[in-house]
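Before I ask anything, here is the structure I am working with.
Complex shown without one protein chain; remaining protein chains in place.
Here the chain labels run A, B, C and D in written order, and each chain numbers its own residues starting at 1.
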Amino acid sequence: MKRFGLHLGLILVSAVVLLPPLWVLRTSFVPESMSYSTEVMPQFTTQNYVDLFTNNRFGSYYLNSLIVALGSVIVALPFAAMTGYAFARFKTGGRTARFLVLATQMLPPVAIVLPAFALFRVFGLTNSVPGLTLAYAAINLPFLTWILMGFFEGIPVDLEWAAQTDGATPWGAFWRIVLPVSLPGIAAAGVLGFILSWNEFLFALVLTGPRTATVPVALAALQTSNGVQIAKVSAGVVLAILPLVVASRFIQRFIVQGLTFGSVK
Amino acid sequence: MFRLAIDRDRRIGWSFAAPGLATLAVVMGFPLVYACLISISSLTLMKPQLQPLVGFANFATVMSDPLFWGSLWLTVKYSVITVAGEFLFGLGIALMLHRTMKMKPVYFAILTIPMAMSPVSVALIWRMLLQPNLGIANHLMETVGLPRIDWLGNADLALWTMAGIDIWQQTSFVVLILAAGLAALPREPYEAAEVDGATSLQQFWFITLPMLRPVAAIAVIIQLINEFRTYDLPYVLTKGGPGTSTEVLSFFAYRRAFLGLSLNEGAAAAFVLLVIVLGMTVAFFALLERKS
Amino acid sequence: MASIELDHVSKMYANGAYGVRDVDLTIADGEFVIFLGPSGCGKSTTLRMIAGLESVTAGELRIGGRPVTHVPPRDRNIAVVFQSYALYPHMTVRQNMAFGLKMRGSPASEIDAKIRDAAGLLGLTSYLDRKPAALSGGQRQRVALGRAIVREPEAFLLDEPLSNLDAQLRAEMRLELVKLHRRLGRTIIHVTHDQVEAMTMGDRIVIMRDGEVMQVGRPLDVYANPANTFVARFLATPPMNLVPATLSADADGALAVVLDGATLPVPGQHAASYRSAAGRPIIFGLRPEDLHEARQNQAWQPLELTVVAMEALGVENILIGQIGGEKPVEIAARLSRHFHAPIGSKVMLYADLAPMHLFDPESGKVLPRPAIALTAQ
Amino acid sequence: MASIELDHVSKMYANGAYGVRDVDLTIADGEFVIFLGPSGCGKSTTLRMIAGLESVTAGELRIGGRPVTHVPPRDRNIAVVFQSYALYPHMTVRQNMAFGLKMRGSPASEIDAKIRDAAGLLGLTSYLDRKPAALSGGQRQRVALGRAIVREPEAFLLDEPLSNLDAQLRAEMRLELVKLHRRLGRTIIHVTHDQVEAMTMGDRIVIMRDGEVMQVGRPLDVYANPANTFVARFLATPPMNLVPATLSADADGALAVVLDGATLPVPGQHAASYRSAAGRPIIFGLRPEDLHEARQNQAWQPLELTVVAMEALGVENILIGQIGGEKPVEIAARLSRHFHAPIGSKVMLYADLAPMHLFDPESGKVLPRPAIALTAQ
Partner (left out) sequence: ETITLHALMEDVPETQIIEKMLPDFEKETGIKVEFEKIGYGDMHDKLVAQLVAPESYYNLLEVDFLWAGEFPAAGWLADLTPFVEKSGFDLKPFIPAMFDLLGRTKDQLPLIPMYNYSMGMIYRTDLLADPKLKEAFKAATGKELAKPETLADYVTVAKFMKEHGGVDGAAMQGQRGDPNAMEFSNYLYSAGGEYLGADRKVVLDSDAGKTALGLYVDNIQHAAQQGALSATLDDTMRLMCSGQAFSMVTYWWMLPQLDNKEKCPAVAGKLALSVMPGGHGESGGWGWGIPKNTSEESQEAAWKFIEWVQSKKVSVARALEGHAPVREDVYKDPAVLAKYPFYETALDVVASGKSFPIFAYSAQYEDVLGTQLSLAAGGQAEPDAALQAAADGLTQLLNK
């Protein structure tokens, strides 16, 4: 009975969450001129997708987005984990350091995008995928650091002590004990970092060129002064969602219960 | 002796933190300092030189604009509404997810979909859904006998509509983080609480919530920061209108910098925002610590 | 009404291993029962099933006569001291102890008073505002205990609640638990590895092994009359001496235990019980404390041992000696702290054979005989 | 070279509470030392400081002669069994045990062999591929022990490593630890609350209280000659009987302990030591095992007690009796398991006064006297 209520609740919120994307999915297969029709499927076409790839270079943007999002996580996650660990366990830099790190992300992007552009230009990192990756890594870092810090604080310090007396270096204790035990946090932080980069718009707009732009820039371009090409936007959104839907099957496995169970009294 | 032992921890700590902090200092530090300089300079797009430095004049200019205070209040209101909504819904959903076994992967996949959309596309899509005359939302309302609603064109409603859309999307982040936080909680206290006679609700209140607090607080803060900086949604949905009813602060800063061509005033507005967010963050954690 | 009935209860874990196997046991309302058994034998599992924290995979569990499969732990009104303490890490000692009462809606003043009492009892008064992380191991365990005793549940399940306390404190706590039991009259199940606790606290002890119940009975009965060699060895340290031997009968029917190197006449009072085993190999069992250094009783049989080791425990000395013979067997004797004998020397001890037991070498089961009274309760 | 020197070491926690206070102690290389003391007295804290896990807030700690402030835990090469076990939750039993060896780069084949041996020893062979969550409390503790013993460190720090094991297994483990110590000759510090472990395993015992060291010495010496009433009471259960009394001297200088209701002559051999205290109030101490049911020695003094309680432990009986008088004092006696006496009856016991002690009522310190030999080792 309780189970039933639970599923009812989940189905309800799932519906609220899912209905808009479903309509988007539907719209992505409808010709632009019928996109606002209230019929479920007035006419079926795959033209929107075809157009995205042929006219809007969506393929290359998609690839850029994947590279940039994955790359920034690969760069940021280890750094964030290390910094978060230092904050959580060694209280490095005290409260000031924690808040300073976070404060770097408190400025609206519009205020730093030009300075950032100036910096990146000096190093020839504008119009380049590595440049954007680096920028995203830096943008992600504070958030990921904080999230992981929250998870690391929950790990019994005895475990690290055990590892250290077992001969592990602080790094070894971190790598072999702390990280595996905080897998849910790592998974969540990884996804978060990926998503932040995947969706970021302003830096992508300013720091990229025609060959290095990302999906959000491509989708924003569909909002033209001649109207919004909403069917193509829909197709683009559907494609943008795909990696996460695929990945969530995999991520969900890390978000399992009770990783420290049985370790300490 | 004591000092030296502490030093070791300090050294290890800094060596762990160094790569991250260094990256941050280089990639974010320079632009931040530069932006800070801009905010006290006379740099505009028309006259792109920092000199002469004008100190707090830009801040004074910005703060003397009545629109600034209006939009500051709006931003605070908006952020509190959205973060509260996201947190409450997010927590509820994460808890439900946490308790299911069957179908969990399916729910999880569905519930995290919104975060995979960039805010610009979210805004575009919701504009389509909420299009007052042709959109599906009003069509459905009408079908079930409800009046059509002017979601974004009504000055009293626009902010709420925007907040609703924001909550719809951002809740998925909160779900992700809280679901992970719940997963990492130790199991033993729950067994103790069970035999101590705590109902599910009491367990939630007395065990889950306090133990989840470090992670939850961080989720709240991250969302608060993001909401304070909200830009894409009003940009696409309303451009700050109708009137000034959705003119949030980062939009104000944007306008100053790029339409008003006064990068210095834009930066000043942005730093005011930073100080407020920072203040709220520090206060929030101080409050949490005091309570514990 | 908290009688607890385990009706052929089993617990199989997800990995296919049995935690508990076909346990059939009835604990009367208000009884104080001791669970005893080797590490991993299923004691905690049984407790957890009774508390409702672990599902029963076969059989039925009844509390107060009604099946409780669907009754969640919180409605069973049972207090548990977990082996792992399971303290609330985010709460102070005071809050940890108050929680159960708060959940059941006790008034604040009552909670306060109870916590003050319990904390005084447990020596935790000055730690009430600390969190578990800032406590020593024993202090944590006391908090776990305190959390249980402030409540007045239908039953207490105590899983090694005193294992990390020093002897003195443990003695005090033992007394307090017994007093608590007397005062409240509630059912208590107490898991322990401590012999003194096992012998003195409970109405009955339940001895388990590999998920199964080996013997149930009043402590001194089980001590004096173990059902098999496992129980005989398990219940004390040093354990009962178990020596392979033969039971011989002479012409006029007098029985004797023939060891390699000694022959011990079976006391007349047991002759009838053991007669049927005459001539067969048996296992002879005698507790170390039944070997004495002085012959205070003429019935005690002299037994010469070669000293192999002496363990001085301060309070007493344990002598490990060999009975001469081809394959010398070692036996232990508990002697006074003043008893001295060099290693290798021969000593004469006097065996009180009245409490002796004979066991079947194959099954390990005891050969039944009438119990002899050990001590008036 | 793992001598361990604590040179006026203190540990103050962040909340201002002292965990350890001015401890001055030198442990020789290869020594087996027992730490004993009430819950919360600072044993674990001391161990953690030695392991390098807790900073020393005052004094200096030296291992092998050199100050170790800068030496991180991993370079101290010390194996620790944590009171809380601190098992790696994501690793199997095998991986838990292998971890320390792997960190030090032992070859896989050696690791395998060592784990196999240790698992056999600890009875964990069939659990090697389980994770800690699927083990019983005692099994977890054995894994924690196994993790330490597979390594061959400079020193072992064992924090109540056997507390959750059954008596039999504990006896085996005790033996194994002693063997291990003999085989490797490494320094071992062992924290325990078990009297048998304390008395039999170590070269020396260290008794702590409230963060301070009370007495250090060979186990039997400490048992026989406690430095103060705290140690006297602490080292056994039931503890030494401590009775307020007066020391009287008669005309020819013979001393006697005058209790309320009885007068006990001080044995001649102690007269010289105690003479100076004559006429003063003192505390008279006598262990329960020095009261006997039969007068095997003429020097033993008869003492009549009214039986207040009898505790039958199976292996022996504890009698609690009152010495008559105005304010009757209770004393305990350890008697044989066959001793019976109804509550309220009067029994005559015989006190062996040779091991008696007198303590100063103010300071609790013992009045010094030459030791009497208890038992040859």
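Everything that follows uses one rule, which is that a residue touches a chain if its C-beta (ideal position, glycine included) is under 8 Å from a C-beta of that chain, and two chains touch if they have at least 3 such contacts.
All figures in this text were calculated on a predicted structure; none of them were measured in a lab.
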item	value
Listed residues B:A18, B:L45, B:M63 or B:M103, member touching the removed chain	B:L45
Hidden-chain contact residue, picked from the options A:Q47, A:S60 or A:N127	A:N127
Candidates A:V30, A:L52, A:A86 or A:L114 - the one touching the absent chain	A:L114
Residues from chain A at the interface with the omitted partner, ascending	33, 36, 113-114, 117-118, 121, 126-127, 202, 205-206, 209-210, 213, 217, 220-228
Where the unshown chain meets chain B, residue by residue	45-46, 48, 131-134, 148, 150-155, 158, 235, 237-244, 255, 258-261
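Simple rule for what comes next: only the chains that are shown with their structure count from here on.
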item	value
Centre-of-Cα separation between chain D and chain C, whole angstrom	22
Chain centre separation in whole Å, for chain B relative to chain A (CA means)	15
Numbers and ranges of chain A residues touching at least 2 other chains	170, 258-261, 264-265
Multi-chain contact residues (two or more partners), chain C	83-85, 137
Touching residues on chain C, where the partner in the complex is chain D	13, 15, 17, 36-40, 43-45, 83-84, 123, 130, 134-139, 141-142, 159-160, 163-171, 193-196, 199-200, 219-220, 223-224, 233-239, 287, 289, 294, 296, 310-317, 334, 336-340, 342, 352, 374-377
Of chain B, residues touching chain C in the complex	186, 188-189, 191-199, 202, 206-207, 210-211, 213, 292
Chain A partner contacts - residues on chain D that touch it in the complex	48, 51-53, 72-74, 76-80, 82-90, 99-100, 103-104, 131-135, 140, 147, 151
